[in-house]
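Shown here: the complex without one of its protein chains, the others still in place.
Moving on, here comes chain A:
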Amino acid sequence: MNYYLELKKSLSLSELAQLTRMKVCAERLEQRQLCVLDTVDWSIWMSDQVLLHVAGKRLELYDRDDQLRVAVHAKRWPSFITQLNDPLFEALNPLVCVRALLPQFSSQWQEQSSAFLNNDDKIVARATLYHLVDATPTTSFFLKIQSLRGYDQEAQAIVNDLNSVATACQSAITLKFLLKRCGLNPDPPATKPAFHLNPDQPTTEAVMGMVAELLRLARQQEEGLIADIDTEFTHQYRVNLRKARSLLSLFKKALPPKRYQTLRSELKKIAQATNRLRDLDVFLLDQDNYRAMLPTHFQPGLDDLFKRLKRRRQQVWRKVTVTLKKEDYLEHAQLLKLQLKEPPDLSARHSGMAIKKQVSRKILSQYQKIQRYGARIDAETPDEQVHEVRIEAKKLRYLLELFAELFSYDQLRRLIKALKKLQDNLGRFNDYSSQCLFLESLLSGAGIKTAERDAINGLIAVLYSKRQHERGQVVDMIAAFSGTEIAEQFQELFTDAAAQDGGS
């Protein structure tokens, strides 16, 4: 059993011995000097783990039970986990992925471990005394007492004897608890939008609110993007803007045409600035994969290619930061925000319909659209039409996810899973196609050397064959998603809500 006490004042081991009338033996005195490392969104902490840089020389990862999972020597920590070796990389990869590790919090405390002995000099309990110098609001002292198996009565007696100097601690004394008492209070920015939709809300009002929220989330990424902390900022910036644009186009009938047109072009302008940056980021993030695609004698050519792209990426990033700081951009963004705040114009045809009903209809019609578009596709259909299906599928995904709070998420999950399968296939097909185009565009670069040209051509050949492979699966994937089983689920989930009375 563990007992957790908060002490009213510092206690020496001899005072502990006196109070409990037991022998207390010091076992270990440790000065803990810690720096908590985490991503900007605290993904490690949020998964109930803690990554520490200890005493300026070790990286330690603790799991939810305060067990040390991995420890490695490191004078400094790397910004990206790809620079870490295996056990730690494996453990962090699912949480951190491409995000940068940032020093989020530093603190220190003292840990004195000791043992309580009975009259036979047998250990009956172990104790750890924590002395938190940095605690807020004042220095704090905590005591953890662990009884040895079979000696719980003795431990309870010890706890009782400490009554006059200690109070029970409300929570277990864990690493997280101690860090919090030292003032750590993680406040991760919300990554998932929270719309707080009301099913009966008029459509325009709901959509405007959502677009505004997505714009806010996008703009929240600007700071990290400009500081170039990691590629995820650009990515999230774009994802949020893309969702906003998708929403607008899905519900354009709920807006007056003129208003729709202005909003749409403003958003597009804002997002455009980062197109090239994201392309280059994606390509560079996938470096290892590309290297694995070609035999060794292509590697020098690939080195040249990646070097060139890295340089270009920095140029493009600088340009983006300039754009994001420009009056022009800031004005546009501000204007957009104001426009979204304007009272909803209810003159458009679907503007007043209850959002839940409207969305249900939209989901059904969007699904049917995919069925319709999909039906046209066979092995020979030009890429253009396959991409259309991909774009419609993406819109459906946004509908299902952005409005999930209006429906039961458990049921949506099955549909999202089925949709994701189709999207993965279409997405890979599109990625390989655009990567081929991207590489082709590089071939025309001035002063390009033969080795680099060969490497680029090699990559194009491999990517093309991968693209063909994905293309070969498209027809089946579409058929599976359009089939009666999924179709019935969509009908079952959304028909009633789509037919409901109320609204206009």
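Throughout what follows, contacts are C-beta pairs under 8 Å (C-beta built on N, C-alpha and C of every residue); 3 or more make two chains touch, one makes a residue touch a chain; residues count from 1.
One rule holds in what follows: contacts and distances are computed from a predicted model.
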> What is the missing chain called in its UniProt entry, if the choices are "ParA family protein", "[FeFe] hydrogenase (Group B1/B3)", "Phenylalanine--tRNA ligase alpha subunit" or "Pyruvate ferredoxin oxidoreductase beta subunit"?
Replying inline: "ParA family protein"
>> Out of A:D65, A:D86 or A:D121, which residue would touch the omitted chain in the full complex?
In response: A:D121
>> Of the residues A:V72, A:L148, A:V282 or A:I377, I need the one that contacts the missing chain.
In response: A:L148
> Mind pulling the chain A residues that touch the left-out chain?
Replying inline: 115, 120-123, 148-151
